[in-house]
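A protein chain is absent from this complex, but the other protein chains hold their places.
Going by the order they are written in, the chains are A, B and C; count residues from 1 in each one.
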Amino acid sequence: MRGSDLLGAPVVSRSGAALGRVLDVRLVQDGPLLGAFAAMRVEGLVVGHRRTSARLGYDRVEAHGPWLVATVVRWLARDNRYLPWEQASLEGHRVVSGLDELLRVPFIT
Amino acid sequence: MKGLLKVFLGVLTAIGGFVDIGDLVANAVVGARFGLSLAWVLVAGVVGICLFADMSGRVAAVTGRGTFDLVRERLGPRAGLANLVASTFVTFLTLAAEIGGVALAFELATSVSYLLFVPLVAFLVWFVIWRMPFEKMEQAFGLAGLCLLAFAVALWQLGPDWGELFRQASHPSVPDGEGHPTYWFYAISLFGAAMTPYEVFFFSSGAVEEGWTRKDLKTERLNVYVGFPLGGVLSLAIAATSALVLLPQGIEVDHLDQVALPTVLALGKIGLAVLIVGFVAATFGAALETALSTGYSLAQYLGWQWGKRTAPKDAARFHAVVLVAVVLGAMLVLTTLDPVKVTEYSLVFSAIALPLTYFPILVVANDPEYMAESANGRVVNALATGYLVLLTVVALAAIPLMIATKAGQ
Amino acid sequence: MKRAVAILTATLVTGMVTGCVSPSRTDRDYELKAGNTAKAVASSVATAILGADAAGRHKATGPYLSVLLGMAEKDALAVQSTFDSVQPPDATADRLRGTVDDLLGSATTGLTEMRIVCRRGELDKLPALADRLRSTLDGLRFLADHFQ
Partner (left out) sequence: MTGRVRDLALHLLDRQVVDTEGKAVGNVDDVELVVPEDGSPPYVVAILTGPQALARRLGGLLGQWLGFWSHALSRPDSSEPGRIPMELVTDIDTQITVARTRQELGVHRNEDRARQYLILRIPGARHARQ
């Protein structure tokens, strides 16, 4: 599987309601050892409708940016939600969510 | 003295941005038509480019990353590609124009048709990039470009009523016989030219070429605050000399020879000789800047090894792109397309590239993961946000105004 | 002699401006074109005169003046041929065309003479030739001012 298979994939609930698309994939570096480092394993998916809102880096606590830009980007990202990987299953090109109500996106600290 | 030699990256960048062939003529056109009533645009442009060049240079010094690297990283591959296509097109058109510009300057010195010089100029541009060390290159062309200060000397020799000039500059108004759309078209052209994206591509990549680190942030700042205001002063001097000499005569500037006319009248043959050296240096410098920027932005978008510092065999695709750009540029000029007109139309593509270039710079210059304690301060951020809004407005207004005024005619 | 022609022209033109008021749509267009043409050629002539001034005071080199005068001539000829290709709508326009053509003719002839002399290296002769163009310049400016 490639990263691009996950990014942009539609996310639906079990009842088939559209929840958005995968905007980013949250990784935690505690997987199996690969060389000197632990592998980065998938922890969850950031789900939303606006592609640019995730990759500008305003969902990190310490990123402040110019006030106006930060405010606008955070406003664009207001509907972004988080789907923990254990609640997600891949069906074809779609991601099916085990939760009907997604979680708030946790800040990366 | 050694410290002074370090400012030439900024000087060369600014000369390539402010007094390249298109701007040499545009500043004279504006002076001859609008007097100094558009001087405020130059001031706004200088402040804007200082802000963003400083950010891009700071990011380059701290992280070793060129600007286009950041563009792709923050905008993603698609929007990054849109910017790449638009800005490479502007940069390439400008490169073609500069090759023609150097040839036009040679024509002024010899009266031999500029077209005959084009192949020679193209070869020299490529050769300098291929063989001349980066520092030597920026010192040689930056220093020779200072010959354009002849415009300032000429202005002083013409003995203008300084109070009147200052009044014109500080109380902008649209002169009689000129329409508001034309005035605003030129305002946008000057502003866009001052902030043209290849300046930050070149400046930030040049910072990497020079191996600047966090320790060189002072040098970086010095480069920005010496280089770009100097470019602005040169532009103003050109506009002022033509406002004094050509405006009263109702002369519409179309050619490089007319740009030189006020200085020739004021300073004579020596002034002319110095000016031609300045023209050659500035247009040649701009040709180097644009040729390198084409390579820098493409290589950075695609993750290729780039730079003059490495042997060409280790940055093969980068050098191949530069070579191809120079050859194609020369061919474009040889079709007898007017080099000055070419730069006027590149404005359209510039408009798309402006916000897409400066937005990622602003975002990364604030990113603590990259910048740590060198991130932007509040004042810079407030100003830069204002400029970003302005740039977006300019980008949206540029194309309708260009069509409405038939590019300022 | 040329000065006399110019003064006569100017008087004629004034007469036309004040006397014949028939601003039909096409007529007005033609007048505007005439005005813009005059303005553009006036710019070329003024450039050449300034160049000749520099030559007279030994301030400019031969190659530079050669480029300057060559460009001025080329521009003026281009404008002239564009204007000549415009169809004058009526008899009034015909008269205007005649006036403009006279001025354009003396302008381009004068510019050509200057270019030839310059390329022969006889820079000293330029100021005298430039003086002969001044009346033409006045005529062109007059037209440009009235039909803008």
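By definition in this document, contacts are C-beta pairs under 8 Å (C-beta built on N, C-alpha and C of every residue); 3 or more make two chains touch, one makes a residue touch a chain.
Just so we're clear, the structure is a prediction, and the values are computed from it rather than from any experiment.
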**Study point:** Neighbouring shown chains of the undisplayed chain, as defined at the top
**Key:** A, B
Review point. Just one of B:6, B:33, B:65 or B:255 touches the chain that is missing; which is it?
Key: B:65
Exercise for review: Out of B:43, B:153, B:323 or B:407, point to the residue that touches the absent chain in the complete complex.
Suggested key: B:323
Exercise for review: Extract the touching residues of chain A with respect to the undisplayed chain.
Suggested key: 1-4, 6-8, 23-32, 34-43, 46, 54-55, 57, 59, 85-86, 108-109
Study note, to complete from the structure: Residue list for chain B contacting the dropped chain reads 63-65, 69, 72-73, 76-78, 80-81, 130-134, 299, 302-306, 308-314, 316-317, 319-320, 323, 369-370
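In the analysis below, only the chains that are shown with their structure count from here on.
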Exercise for review: Could you please state the distance in Å, as a whole number, between where the Cα atoms of chain B are centred and where those of chain C are centred?
Suggested key: 36
Practice item. Report, in whole Å, the distance between the mean C-alpha point of chain A and the mean C-alpha point of chain C. Key: 71
Point to revise | Distance from the mean Cα position of chain B to that of chain A, given in whole angstrom | key: 41
Study note, to complete from the structure: Touching two or more other chains in chain A are residues none
Practice item. Please give the residue numbers of chain B that touch chain C in the complex, ascending. Key: 107-111, 177, 245-246, 249-252, 254-255, 257-258, 260-261, 264-265, 267-269, 271-273
Review point. How about chain B: which of its residues touch chain A in the complex?
Key: 74-76, 79, 359, 362-363, 366-369, 376, 381-382, 384-385, 388
Check your understanding: Mind pulling up the chain A residues that touch chain B in the complex?
Key -> 51-52, 55-57, 60, 62-69
